[in-house]
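Quick one: this structure, given as structure tokens, is what I'll be asking you about.
Left out: one protein chain. Kept in place: all the others.
Entry: chain A
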């Protein structure tokens, strides 16, 4: 009781002593009051009562809080009326028994009443499905119909292979502009472009990390120009240039080595040469020097060699796994007739 009286007393003293740098006087006054509260109350009651009465006379008493709104909420009420916009968490307006925070020792997380943790975090109580439906209904009058011919994803991709994404920002501040609005992302699947084998490989090599192998999409992000329109034009220009360049074959492309190849090729690989050598040696141990074209083709055409070739390609291109190795083993065994 003494504590509840001191606060208004202190606040009134703040107003009275506003001219004085009253920190020291206030603390001394509060210390005096606390000391006085420790002392026997009887001697001090008259003093505090007098102080309280005086304060109450000067200032209206604080209203008692009524019952919380949650008591009067029905189950089928309109929630969009409670939280029409984004607002902080109001424990008296949310009827859920939510608990949040680090639990008291051997206890539970604190309740929602007066819980700062719940107020600090962002909540989406204003975006319930019902609220979203209402937003959509309100926005429908500004929209046009979705074309009825585009009723599946495949048709959308087929007719509109290029996807252009950009962001809009709405903010109320000193300036309405947001520099991130100029960024434009262009996504296109390479399968929808007219590319032959050489052009496709060259395009992938040119685009480096902008190409994703798993989804076969080329993503071009442009943000070098100040306006969105300019960035969009630049992105389209880049796509055009990439396409046309990958169709051209330069003179220096003839020097492509095995190390540059994207995939492992069996023809002219050291593996093929070794197999040939071994087979020739197995055939006629004396005639190691003759490699006629006929025998070479004949040897390579054997089914065992073809199977070996398949397993090698699988090993090298797909990576090594136990099954691949088992298949390789079978192929080698067949090749050498074990």
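General observations
Methods note: contacts are C-beta pairs under 8 Å (C-beta built on N, C-alpha and C of every residue); 3 or more make two chains touch, one makes a residue touch a chain; residues count from 1.
The criterion applied here is as follows: contacts and distances are computed from a predicted model.
UniProt lists the omitted chain of the complex under the protein name "Small ribosomal subunit protein mS29" (options: "Fructose-bisphosphate aldolase", "Calcium and integrin-binding family member 2", "Small ribosomal subunit protein mS29" or "WD repeat-containing protein 46").
Contact with the chain not shown here comes from a single listed residue; of A:70, A:92, A:230 or A:271, that residue is A:271. From the set A:82, A:300 or A:335, the residue in touch with the chain omitted from the display is A:335, counting the whole complex.
The omitted chain makes contact with just one of the residues A:78, A:180, A:265 or A:320: A:320. Hidden from this view is one chain, which touches chain A at 270-271, 274-275, 277-278, 281-282, 285, 308, 312, 315, 320-322, 325-326, 328-329, 332-333, 335-338.
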